[in-house]
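With one protein chain withheld, the remaining protein chains of the complex are depicted in position.
Let's turn to subunit A:
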């Protein structure tokens, strides 16, 4: 299979790169049409990229996006659409923040305290996605619909619990409301980076670990094989003795548990409490990153870094007078064009394979021979 290496690698790269170029062109056009010179925008972003602070913040954002992407990808591998990552991580972050900040946790040894917080978040995430799994296996409810509903319910639930009368308190000196701050023993220290005041999240290693485990489970264990098999062909999986219902429940629970981790780097690394300004929408970014990285552990890491960089470079745009939303437009265009590009490449591959087979057989059959 000599051609396997060159052509398939090229074909694998052409879709994401092509989508990025296309998105950049679309944005350049929009900028030009609205009277902002595109080159100035690129310049502003490039200048921002060189600041150590932007790098650190990009890496920190990427850590969260990567975790969200892995959570989504676990479902994708089984053709399950966990749109609910968004609700799962917010509810998990909120409840585990309340637990970690509670007064009785002050006496617990630091390591145990952090571990308890993380495990609590995973359990909450899994429980919330488990509801969708339960509805799917017992009542055949599409997980897309149920997780959309659960996302909204989580929003209202969080705003109910985030009230001074319940799990939260007023943040001194502001209108913000948050859970009781986690004291030093329950925090995860960050890593200093020269030239930047902000630190790299200590839990960046958690994201790496999750990526490695994701890779190992999918490609080196029986469970991972059955998961992929169910996603590729449900009937074939059933025929070889896989219980699809069991796989649905397990993959949703795992996806939810990883979703629970999404808020942890921020919670334990910098904000130390869940408040009104905790970053929302990470679950949807996770979907975008998983798509761009094709559910591959390394691909998603690259996509997460790109996303993180785009988000943080956007801050520099406001200074130079360009609305920072151009980055949101760019991200949306990237997602749309990358999925279209993957589909086009897939169709091209099928045709190329057919051509190769025809060539290998010497010639293609004529229409008369086929119908004969």
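What to note about this one:
As a convention for this text, a residue touches a chain if its C-beta (ideal position, glycine included) is under 8 Å from a C-beta of that chain, and two chains touch if they have at least 3 such contacts; residues count from 1.
Heads up, the rule we're going with is that contacts and distances are computed from a predicted model.
One chain of this complex is left out of the view, and of "Formate dehydrogenase subunit gamma", "cysteine desulfurase", "Nucleoside ABC transporter membrane protein" or "Transcriptional regulator", the protein name its UniProt record gives is "Nucleoside ABC transporter membrane protein". Check A:44, A:306 or A:335 against the missing chain and you find that the one touching it is A:335. Contact with the omitted chain, checked across A:45, A:288 or A:301, is made by A:288. Residue in contact with the omitted chain (choice from A:8, A:159, A:221 or A:354): A:159.
Mapped onto subunit A, contacts with the missing chain fall at residues 30, 34, 81, 83, 135, 139-141, 144-146, 148-150, 152-153, 155-157, 159-160, 163, 284, 287-288, 291, 323, 325-329, 331-333, 335-336, 339-340, 343-344.
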